[in-house]
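Only one protein chain is missing; all other protein chains are in place.
Letters A, B and C mark the chains in the order given here, with residues in each chain numbered from 1 onward.
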Amino acid sequence: MTDTKTWARVKSPWVLHFNSGACNGCDIEIVALLTPKYDVERFGIKLEPSPRHADVLLVTGAVTQQCAERLKRVYDQMPQPKFVVAIGACACSGGVFEGNYNVLGGVDKVLPVSAYIPGCPPRPEAIIDGVVKLLNAINPPKKKKELAEAPKEAPKPEVAPVEEVKQ
Amino acid sequence: MSNAADMINLLESKFGDRIQIKQGTLEAGAIIANNGLHYDVLKAMIEADEKTGITAITGLDLGDKLGVYYHVHTAKPFFTIKAEVPKADPKIKTVVDIHPGALFHELEVTDLLGVVFVGNELQGHFVLSENWPDGVYPLRKDVDATKVQLVPTPEREANKNAEGRQVKIIIGPQHPALLEPEKFSVTVDGEIVTKVEPRIGYVHRGIEKTAESRSYLKDTYLVERVCGICNPIHAYAFVSTVEKILKPAVPERAEYLRVIALELNRLHSHLLTLGHAGLEIGYETLFQYFWRDREPIMDLIELTSGNRVYGSLITVGGVRRDLNPEHIPKIKSVLEDFRKKMPFYRKLYQEEPTLRLRMKDVGVLTREDALKLSVVGPVARGSGVDMDIRKTQPYSAYDEIPFKQIVYTEGDTWARMNVRMDEVEESINIIEYAVDHLPSGPVRVEVPRSVPEGEAVSSVEAPRGELFYYVKSNGTDMPERVKIRTPTFANIPSFLKTAIGESIADVPSNFVSLDPCFSCTDR
Amino acid sequence: MAEQKKKGKSRISPIFKRAVSHLFTKPATTKYPFVKPQLPADSRGKLVYEIKDCNAIDFGCGPDFRLDIKALRGSNCQVCVRDCPAGAIQIVEVEGKKRPQIDLNKCVFCYQCVETCPRGAIKQSDFYELATTDKGALVMKPEYKNKKEAS
Partner (left out) sequence: MIDLWLIFRILVFPGFTFILFLTLFCDWVERKLEARIQNRVGPMVAGPGGILQPLADFIKLLTKEDIEPRDTKKLVFRYAPLAAFSIMMFAMCFLPIDGASVISTGGFSGDLIIILAFATIANFLLFMAGWASANPYGTIGSARVLTQFLGYDIPLYLLALTPAFIAGSIQIATIASSFPYILLAPWAFILFIITMQAELEKDPFDVPHSESEVVGGLETEYTGAKLAFLHLTRDVQVVFGSALVVELFLGGPNGPVFFGLDWLFYTLWFVLKLLIVVVISEYITTVVARLRIDQVLTGNWKILLPAALLSLIAAVALATWVYHPFGIGMAVGV
């Protein structure tokens, strides 16, 4: 069994959703995750109101000028260890809106992103698959049958360093 | 003043040759009224017909002149007042004093095109972001918007509290109740709201400017992504405007398939809002039940179009995918199951004590205010204004399909939510009728890639209200100008008015009854 | 408004019975990662690019557009690049031939390329588990499976 600290982190990933200028297609799919058909509370995932309580930041939308600075501030307010998941084609790369004047196009231009979930919008199952892969990257499953095919060499999310928490 | 001829005669008698009226173009007629005459023409129209209101104001870059087109809807006919202003000093008289509903439209044209409305000047930016340089207007042809040099964000003035007991509460961009970033600074005196200032523009992706540099085929997909919840109606509005210029022979079966896609979308959008209202007033269980029963509808959308949310069925000249007959029994069974659940939900919304406590007499919008602010959709129909575009100006196959128009007169949050609840029932009837009477034949007709010179407008009934499109084409395969006026853009002023005088605790409940969609508002 | 126990209200709201009945009905949750959902046949998932079809010479016009392809006979016609709304398709050199490379980060899965490709080289699949922790894996580089195809 992994040590309790990682076990606790993997078993209760609290989530904060930030819409940085999306068409709310992906946001509705994220909220649909909480509803009975998909119910991510099975994995201990709770939608938290304040950035202080959240571990995983779900970002949707091609970051607009207005939202870029606020996105950075919300990310800074979150306590370590924190992860960013880019959901939807807009968050991964700007999607259809890439090249517009008010759009930065992609979350990785502002924040270090740990997981990318393409799709316009990605199915709720695809978002769950993305979160599961992120959790597997944090706590690589050793012996037991992997839930989904574990990423090749279970690369540590090279962007978000998990440094020790200074008490 | 029910038909166009009377209105035109009245205007000709009143203004004679000072204005030209081109009948038949842009729906009922285009009235060219320059150097300040647009104010008097509008005033005359408002006096003549109580239901007159401004649907949208389109700003155009006409080379050395800037065009300001006032799209005016009356009881039945639809007019456009064309005013032109020299680019050197773009000044024009505001119409906010005779029609308060025009406030937002004018501010947006100022921000994006640089026309100054005398009497309704804009400080700072309305839709654009704070670090956008002043004096540069993205919608002008000569500005290459992507290479604009941005200024550093101005120092955010500390939110100085208003004087006396008043406290300014910011319902900030990142807020659990709002699915989308939007900032409302609410000035509160004790518990009572005295002022609400919105700051939109967080989701402004400059779709109108980008639409000018992409082909009509690509634009259908771009325009759909204005709003993820009501995407087929955006595609249909754009496509029907282009088809008014191109005039292809769209097959009958395609029109019926379009109606099915639109009504499935209205169904899932209304269920989404009815559930979200529960979440806003702390009624988690209602939210969970509604969204659980919404999932089969999403599966239907995927069944008929291949993607849960972006069906991308509607394209210029018809529909991209036919409805294969084996799916029809599945559609009917899902709709039948949902119809069995309707009594439970209707009884809940009509009689649940705590829900009535939070929704009755909250955000009361009188019929006069609704007309003056020219609000649209369920917000208007909740206050007794019987304005459903599917009935007043039927499009696609709606004139052949029988359905009722839902109007409540109480005008509060409870009434608006119940309008949506009854419309869910109507949508089910429409889909079942359309599926039963589906004509046979092709679903698509070939359409040339470039569109001849011309301009057209069309307004359609989106789940949130009347959606208005204006397209001007210049013969190439890219549009010259695409103007999108979304329903929430017209409904937000009504929230600013009804929130005043009510307790801060009512703001979320009043706000969600608007069914706001900010990705629509900001485009 | 009366604050006493809800049970004492005259109009008992229907949700009380429904809530209790839910305690005994099976939850509506699908066990996703362990049980894969059953998707409709033609749901739009990951694109499948057949590089050998892209070479085929004999092609007909697309079902809906007059394609002035004559000038591009033989070489890669780049119709998919022109019609992709998200600009997700670029042209890359593969063994001397210019072939489309689809970047799934940008792709919005609208399947316009599947429709306009005169040779039907891009096909539909309903694979949707595309999430990944590194971005590079999402770019579908076209390559020939063996020498013979490259000729």
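Here is the rule we go by: a residue touches a chain if its C-beta (ideal position, glycine included) is under 8 Å from a C-beta of that chain, and two chains touch if they have at least 3 such contacts.
Quick caveat, the model's predicted, so the values are computed rather than measured.
Touched by the hidden chain within the whole complex are the displayed chains A, B, C.
Only one residue from B:292, B:320, B:481 or B:523 touches the chain missing from this view: B:292. Interface note: of B:27, B:224, B:243 or B:280, the residue touching the hidden chain in the full complex is B:280. In the complete complex, the hidden chain is touched by one of B:99, B:358 or B:483, namely B:358.
As for the chain not pictured, it touches chain B at residues 169-170, 175-177, 191, 278-286, 288-289, 292, 352, 354-355, 357-358, 503-508.
Contact between chain A and the unshown chain involves residues 4-5, 7-9, 11-12, 14, 35-36, 39, 41-44, 48-50, 52-53, 55, 77, 79-81, 165-167.
Where chain C meets the omitted chain, the residues involved are 1-6, 15-16, 19, 22-23, 25, 27-29.
Just so it is clear, only the chains that are shown with their structure count from here on.
Set side by side, the interfaces B-C and A-B show unequal numbers of C-beta pairs in contact, with more at A-B.
One inter-chain figure worth recording: chain B and chain C are separated by 29 Å, centre to centre, where each centre is the mean of the chain's CA atoms. Along chain B, residues 221-222, 225, 292, 310 each make contact with two or more other chains. Touching of two or more other chains is recorded for residues 36-37, 95-96, 99, 120, 123 of chain A.
By the touch criterion given at the top, residues 214-215, 217-218, 221-222, 225, 285-286, 289, 292, 299, 302-303, 306-307, 310, 312, 317, 320-321, 344, 347-348, 351-355, 357, 444, 446-449 of chain B touch chain C in their complex.
Of all residues in chain C, only 1, 6, 9, 11, 13-15, 18-19, 28, 39-40, 42-44, 63-66, 83-86, 108-112, 115 touch chain B in the complex they form.
Chain A meets chain B in the complex at residues 18-29, 31-32, 34-37, 47, 49, 51, 61-62, 64-67, 69-70, 74, 95-97, 99-103, 120-121, 123.
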